[in-house]
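What you see is the complex with one protein chain gone and the rest in place.
Lettered A and B in written order, each chain numbered from 1.
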Amino acid sequence: MVYRFTVDSTMHTQMIDITDKVREIVSESGVLDGLCTIFIPHTTAAVTINENADPDVKTDFMKEINKIVPWEDNYRHFEGNSAAHLKASMMGFSETVIIENGRLLLGRWQDIYFLEYDGARTRTVIVKVSAC
Amino acid sequence: MVYRFTVDSTMHTQMIDITDKVREIVSESGVLDGLCTIFIPHTTAAVTINENADPDVKTDFMKEINKIVPWEDNYRHFEGNSAAHLKASMMGFSETVIIENGRLLLGRWQDIYFLEYDGARTRTVIVKVSAC
Partner (left out) sequence: MVYRFTVDSTMHTQMIDITDKVREIVSESGVLDGLCTIFIPHTTAAVTINENADPDVKTDFMKEINKIVPWEDNYRHFEGNSAAHLKASMMGFSETVIIENGRLLLGRWQDIYFLEYDGARTRTVIVKVSAC
């Protein structure tokens, strides 16, 4: 009951909707009641939930977090992507969504987003569906 | 084993203790050992854990996060609540608490809080109790 899929980010920071893919996995699992865990096995990318309607929310969201954690700030890490490491931890590497009657219990305005903070790259998303 | 209850926020940003309600649900479920998942099906409200003693912690907490993510910052989103969307993701939409011998394994100073970032409104909290 562990599924993996890849996400190809095309920008340095990007918010990519993965809800359809996660819904497909839950459906394929056949689990009617339980938990769906979405896990990001990276250190400069994360997962969150947010609005699925106005695309301006994504623009504002990424612009503002990039402002709060500036890309340049005399970081010591030789790769120069310390801001991406911190932003990923602030957002989190796992998200738990409840499954009821075979459906993800997302709110009306909620979608699940992969958050890229140091792209563009091919990334992996791991999804576990638990019948519990 | 999926429970729902509503929270009525009375302020624009507010930290509301929901621990008693979650404890009641765990008790009602009859589950002795497992996981309790608290999920917020909104995009401008969140859930966290924090101190249950000095109420000044709540005041400082909300004041400081509101300062870090300012309400006005030339956001594009037409509803004007982009700050609420970002703060909700920074705090998170789900919290997992371990259940042992029928009790939530919260620390002595920990309570569970619903976080309102764009109230006042009636909101829903979903709780799943898993015997696993």
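Methods note: a residue touches a chain if its C-beta (ideal position, glycine included) is under 8 Å from a C-beta of that chain, and two chains touch if they have at least 3 such contacts.
Remember, predicted model here, so these are calculated numbers, not experimental data.
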| item | value |
| --- | --- |
| Full-complex contact with the absent chain, from A:Val26, A:Met62 or A:Met90 | A:Met90 |
| Contact residue for the chain not shown (choose from B:Thr19, B:Gln110 or B:Thr124) | B:Gln110 |
| Interface residues of chain B (partner: the chain not displayed) | 33-35, 48-51, 54, 56-57, 59-61, 64-65, 67-68, 90-92, 95-98, 100, 105-110, 130, 132 |
| Those residues of chain A which, in the complete complex, touch the missing chain | 1-2, 34-35, 37, 39-43, 68-69, 73, 75-79, 82-83, 85-86, 88-90, 92-94, 96, 124, 126, 128, 130-132 |
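By our rule, only the chains that are shown with their structure count from here on.
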| item | value |
| --- | --- |
| Whole-Å gap between the CA centroids of chain A and chain B | 20 |
